[in-house]
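One protein chain is absent from this view; the other protein chains keep their places.
Residue numbering begins at 1 within each chain, and the chains themselves are lettered A, B and C in the order written.
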Amino acid sequence: MSVPAVELVGITKRFGDVTANDGVDLAVERGEVHAVVGENGAGKSTLMSILYGLHPPDAGHVLRAGTRLRLRSPADAIAHGLGMVHQRFRLFPGLSVAENVVLGAEPMRRGVLDRAAARRSVADLAERYGLDVDPGARIGDLPVGTRQRVEILKALYRRAEVLILDEPTAVLTPGEAAGLFRMVRELAAEGVSVLLVTHKLDEVLAAGDRVTVLRGGRVTGRFPTAGTSADDLVRAMIGRSLATAPTTAKKPPATTGALPTAKKPPATTGVPPTAKKPPAIAGGAPYRLEVRDLRVRDRDGVAAVGGVSFSVRPGEIVGIAGVAGSGQRELVDVMTGLRRAHSGTVLLDGRPVGGARDRRVAYVPGDRAGRATAPDMSLADNLLMGDQRGFLLGPGRVRGRAAALVERFSIRAASVRAPIAQLSGGNAQKAVLARELSRDTPVLVVEEPTQGVDVGAQEQIHALLAAARDAGRAVLLQSSELSELRALADRVLVMFEGRLTADLPVAEATDERLGAAMTGATGVRRPAGESTE
Amino acid sequence: MSSPEPRARAVARLIAGTPAVVSLVGALLLTTLVMLAVGVDPGLAYPALLRGAFMDGNLEYTLAAYVPTLGMAVAFAIPFRAGEFNLGGDGQLALGGITAAALALSTGGAGSFVLPLIGAALAGALLAALSAPLHTRLGIPAIVSTLLLSVPAVSLASYLARFPLAEQGTGLAQTPLLPLAAHLPSLGASTYVTIGLPLVAVLTVLWLLADARTVPGYEIRALGANREFARYGGVRVSRLTALTLAAGGAFGGLVGGLIVLGAPYRFVDGALTAPGYTFTAIAAVLLAAGRPLAVPVTVALLTILQAGGQGMEREAGVPSQLTQIVQGLIIVIVAVAAVAKARPSRRPA
Amino acid sequence: MTTFLAAVLTATAPVVLAALGGLLCSVSGVFNMALEGQLLWGAFTAVLFSHLTGSAWLGVAGAVLCTTLYALLLSVPAVTFRADPVVVAVGTNLLALGLTAFLMRQIFGSGGTFSSPELAGLPTLAALGLDAPVAGSQSPLVPVAFLLVAAAAWWLGHARSGLRLRGIGQHAEAAESIGLRVPLYRHAAVLGAGALCGLGGAQLALGNVTLFSEGMSAGRGWVAVVAVMLAGSRPWLGLAACLLFGAAEALGFRLQGLGLPQQAADAAPYLITLLALVVVAAARRKEAPV
Partner (left out) sequence: GGTGQPAATAPTGKNVILITPNPVGTNSFLQLSVKGAEAAAKEIGASFKLYESKDPTSIAQNLDAAVRAKPTVIVGVSFSFDDLFTTVPKQHPDQQFLQVDSCAEEQAANLTCVSFKEHEAAYLAGVEAGLLTESGKLGVVAAIDSPFVHRWIDPFLDGAKSVKPEATGTPLYVGGNNPFSDPARAKSQAQTLTGQGVDIVAAAASAGNQGVFEAVAAAKAKAFGVDVNQCAQSPGNVIDNVLKHVDVAESAAIKDIAAGKAGGVKVYGLKEGGVGVNALGDDLASSGCAVAASADVVAKVKQVRDDIVAGRVTVADPLAG
């Protein structure tokens, strides 16, 4: 075998008491797509950061084509042909796409930044790899999917020979993800080595050549993708099989009942065995949530939601799909009272939602650091939000309440007093769910509940949502994971450019039909009675 | 004797490791060097500093400076907890002071000091609250608007003291002596330690309690930690922003009132802003680095430094410029030491 | 009108230079509130070096050098040690006040004001043979100040390092991940601000007047801070803010002659700036953010 393009040898890294990497060995061949998987907090991002020169390892070293590297900063890594796309975007919001891509390796003409050349090379690169971006657009104005493409362009522009992708598809639509993997294969064919960190095991098996599994900072498995099943990976990741196949696994669309296991959560999730009785619906209306001809304008006065109507019954999960930026965000904002509608109404149990955040809606936002949590506040304080009432607030009571939730939802946290930012992604997500689900509300709105969450936690979260439904709540589930929608939802609505282009019972929600609706194909049958006239 | 020994050593190590001690030692070292360099005997200067702050009857003046500085620190800290910078302390102070004076003079002290103090707090609150809609409706950050509103407020107070409320026949821009009934009762024999001390102390404790143990306190902290998170959680963001700014301004105005209703019992133009309470207080709050309980301590540190500095000037003949040099250096060193511990180490644990 | 314009330009030049320095820091992500002290230090060292060498230009050079060094007192604690730049600034401002007054007594043997007929001030442009209506009465540093604004605007928009500095201010981690050395750029910005404050101080003490007096920066550094807060990362906007402020001030002087109270004249620039801000913000706001 030839010398690996890059090799990590005996990497150990500690953060205080946490050992993030513990003697990790990993070799990537030239032209190989090497996947790295593991639970939340297994040490994947840390390992990649070490390879990219962001953290010095406490022990171990990095070889590049057989030569030992001294990585003091990303500059050294870049100089040795490494490129990285971070789990959390590292882009300059006020600069243009072209500027973002070339920054650090700018084309110069007569000592001056050559903007025209920058735009040209970015446009060329984008075209070559089929990435749809406008080089002149400002990053701050772009949807996340496009930002992801810019991150990849950054690495491509630097002609990275080793490309590290840390959860690149977490925010992409299925179509975008497919495009990304086509490009990854293309790059590999050109000889680029790709390190791919992801929680989506089907991606791993489809796009990767080999897989390394991390658990608790150690390597617990190495597999060639050929002949390996998702379950093999899961066992290495969490030390046991899942009760069911991971939700991302290919399977026929489930019927309204969703997954049988989701209805009966495994004991590990700690969901209370008896959920509370749903509050009675005022006026005996059949719907808990009704949206009537809703129109929302964004700041520039452009219609973000243009006449949307639907309704959700008690004990029903309705899924919302759509390319990012199709109006889902605005729709949810209005339903939770965080934004005013231009026209139309949203009724909860027959009464319109209020001007400010309506406490009758439990809401799990998709933007974890921006909206769902205050990262620097303690876990206890984060768990309190939305339930602060009255005037006095005993700190003992706040912590006691938090401890109960931590216990009930089996959140793994060192202390409820520590900032929530110290929790791993999956546990922070569970904390948000715990907070929202523990409130006795008729309606639950959930955005991207399993984004960036490992398979074990995904399973628990799905079980929690199913339990909420079984307790008689109306659940609105926005997700870019079609498999997630199919696994949980009874019906799937599709949004495109602010309108509903499909309203399908889950049995009819095939990839093809959803995909067509998400790109604006109309004429998809709407089941009678489910949507308003 | 043997058993407390290791514990004592452990305690000593603990103390030696705290940022406050590290910075104090560093600052002392540097200050001593400065003194030696300019020919001041540190052996005279340091005792003079301590005497100037605590002994020979100076304690009452140190307390007299501690009260307004603490009040201004809270005036900055309340909006700061909500993520708003109140840099308009001088304006709130001056407006509060002149309002208290005007009320005391116009009522002839009919009531007591209570009405003027309430008026002072209201004036400060109104001024600061102006910044809230500027931020929430127009997007002009409070850090800008409070600063821009401060100078006009100081000028307005100065104008009032110079013309409509001026004492006739003296050479200073100041109001007449306020009626006796409006004078703040002093504590003990000292004229300078008044009921302002317990008042500000109680209000500060109330603030600390509110911050840690009430729903508004929680909401304010959430607002400061992540505005969108607070909004998502049902916090009335605009209202709370206005409330914190007004509360901060009220403290600023109140401090102005306390100064004016204390000796020399009149509004003297410029006298409220000259000691620089506002910026000393801001430095103290920032030094406390997000720990409200530390604010009274950091305020004490800076007040002692300033009060003691005057003692050093008087007794050890240290020129006032040298006191400023020493204070400036100490603040820089303390600022560095305050984060030296907080910063996560890059080296393996 | 020409005297009015000339007065505005003269009065504004030191503020513009300080504000430009503050703006570079703000672009790089460091909030610089130390401008007041640095202007004062610049003014003092300018007079000191002019006095020692007999050359105003060496005075300017000395001020730039010394104030750049003085800015280390901000850059090392704030950038290297990540101390709160506002607290450090409070300290360095106090230090500058004490240090200049102290050194003045030590070196010039007198407190208060130092001036002497021998002290070399900057020549006017007219004296250098460039006699234009408004420009003639200005020192060469005044056009330099305005040219520097243009240069900075161009640099931030077009030069490689300028673009990188903007990136660093917007997202330091992102800059780090593309291999930029963030502390290096931030040190450079803070020290650059020091150099600009040195230039501003020199203009104040050798251009606007030819003398040093204690505390003569007299709040100009704070006005510069306000301008930076208004301008964000746009040098032209910063310049506009400074000019608006300076014009309001000069107008206040003139209105004083017509009976406007001094206090109203003092307040006018701040109120007018706030008013301009409100008008611009209200015009820009299309729809209320919910």
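Note that a contact is a pair of C-beta atoms (placed from the backbone, for glycine too) under 8 Å apart; a residue touches a chain by one contact, two chains touch by 3 or more.
Everything numeric here is computed off the predicted structure, so don't read it as measured data.
Considering the whole complex, the hidden chain is in touch with B, C. Of the candidate positions C:Leu58, C:Leu103, C:Ala151 or C:Leu211, contact with the unshown chain belongs to C:Leu211. Annotation: of B:Arg162, B:Arg213 or B:Arg236, B:Arg162 touches the absent chain (contact as defined above). Listed by residue number, the positions of chain C touching the unshown chain are 3, 7, 10-11, 14, 101, 111-113, 115, 117, 137, 204, 208-211, 213-220, 222, 250, 253-254, 256-257, 261-263, 265-266.
Across the interface with the omitted chain, chain B contributes residues 56-58, 61, 64-65, 162, 166, 169-173, 177, 189, 191-192, 263-265, 268-269, 271-272, 274-275, 310-311, 313-314, 317, 320.
The rule is short, and it goes like this: only the chains that are shown with their structure count from here on.
Chain-to-chain contact here is organised exhaustively, every possible pair of chains being in touch.
In whole angstrom, the spacing between the mean C-alpha positions of chain B and chain C is 28. Residue numbers of chain B whose C-beta contacts span two or more other chains: none are found. Counting partner chains per residue, chain C shows two or more touched chains at no residue at all. Residues 14-17, 56, 58, 336, 338, 356-357, 359, 363, 365, 370-377, 381, 384-386, 388-395 of chain A touch chain B in their complex. Residues 52, 54, 73-79, 84, 86, 89-95, 99, 103-106, 108, 112-113, 115, 154, 297, 299-301, 333, 338-340 of chain A touch chain C in their complex. Those residues of chain B whose C-beta lies close enough to touch chain C in the complex are 38, 134, 137-141, 143-145, 147-152, 155-156, 158-159, 162-163, 279-280, 282-283, 286-287, 289, 319-332, 334-336, 338-340, 343.
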